[in-house]
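So that we are looking at the same thing, I have put the structure below in structure tokens.
Yeah, one chain of the complex is gone here, protein chain that is, but the others are all in their spots.
Entry: subunit A
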């Protein structure tokens, strides 16, 4: 493993830095060599990209704080307009210096004012001989601001004629940032994703002191075995590891197994992890709910995730209306006659239909249908006679408000409103279970 060495910084600091950034030594040494000594000029702008949770923000912050380089750190999602962003940079600059005792409010509307105030701020401080770093995290938000912000930041060294470097951190590649007429190209640096070995090393790093490192490493191994195929995000894995460790230790705590009984421990934890993938990983339930569940040792069936709440109790006719809407959305019009009339003939397949048969309606999403068709299907699926009263129509409107149906087109369309069904097949199946009689008809129409 390469040791970080640089003549400008004391070896002790570098050693401490190295211990804080495991598996990222080569990136840190690259950054150190680019930064050079404190007062030397460096690239006017640096663009660092890499996957989610590949350590970009953490490494930058650790590096700048440990070496005590003067810097300003701003998250572009937090300061999402240009004005907020520029004002925040100026406020942090004031805090950088030791001369200003209190932070006065700055008013900065445009980049022009920013450049002027920046020049003043830097000259009035003891920053003159050191490189100032402005780090913009989640830099992809800069593209949403005014068009001059991104190119101007890339050229900040030239525009202000000061020793300043702008560092952009993002998940998105540089090609998607570049403005159409071009700009000053920054130095791009890639933070490679962590390999499975790296993930193991980093996750095993913070093991609780009561248990041995090997025990925790075995646990991490199991966790990675379940989750690695799905997710390689370090933060998510750390979260899952922290949540599930107590369950893993249960057999040891209860005395049923000792630390080396891997098979027993695996059998205990495996269904739990699979359940976690469907709930906590998807944020269906919160982590506190999950912990409560583990403690109470409740049945997983009691788990009410967020999507379970989507199921609403509907009045009698609304259920029929929703089923009719689903049928209207997903069955093509020509099949209506066949499914819903008592005496129907065969439908001849034309050439057009043969060619487009492959794309099933279920893949393309719901189609809009007029109100009349909905009512026609409704009358055919409900056994007793249904009168078209205001009751029925108001139920249609409430379904739209619940966003189970959606209105397509304008409110003031003269031909009559058109709707679309926005619920999934599982939802409809759940409703239809109440009507065993209709279940037969469901099987016919929803078929292919």
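As a working rule, contacts are C-beta pairs under 8 Å (C-beta built on N, C-alpha and C of every residue); 3 or more make two chains touch, one makes a residue touch a chain; residues count from 1.
One rule holds for everything that comes next: contacts and distances are computed from a predicted model.
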### Query
Unshown chain, UniProt name, "Origin recognition complex subunit 4", "Thioredoxin reductase 3", "Distal membrane-arm assembly complex protein 2" or "eRF1/Pelota-like N-terminal domain-containing protein"?
"Origin recognition complex subunit 4"
### Query
Of the listed residues A:12, A:77, A:107 or A:229, which contacts the missing chain in the full complex?
A:229
### Task
Check the options A:123, A:206, A:278 or A:335 and report the residue that touches the missing chain.
A:278
### Query
Which listed residue, A:9, A:49, A:73 or A:290, touches the chain dropped from view?
A:49
### Summary
Hidden partner sits against subunit A at residues 5, 7-8, 33-34, 36-37, 40-44, 49-52, 54, 110-112, 115, 140, 146, 148, 151-152, 155, 157-159, 161, 171-176, 181-185, 187-188, 190, 192-193, 195-196, 228-233, 277-278, 281-282, 284, 307, 362-366, 403, 406-408, 420, 422
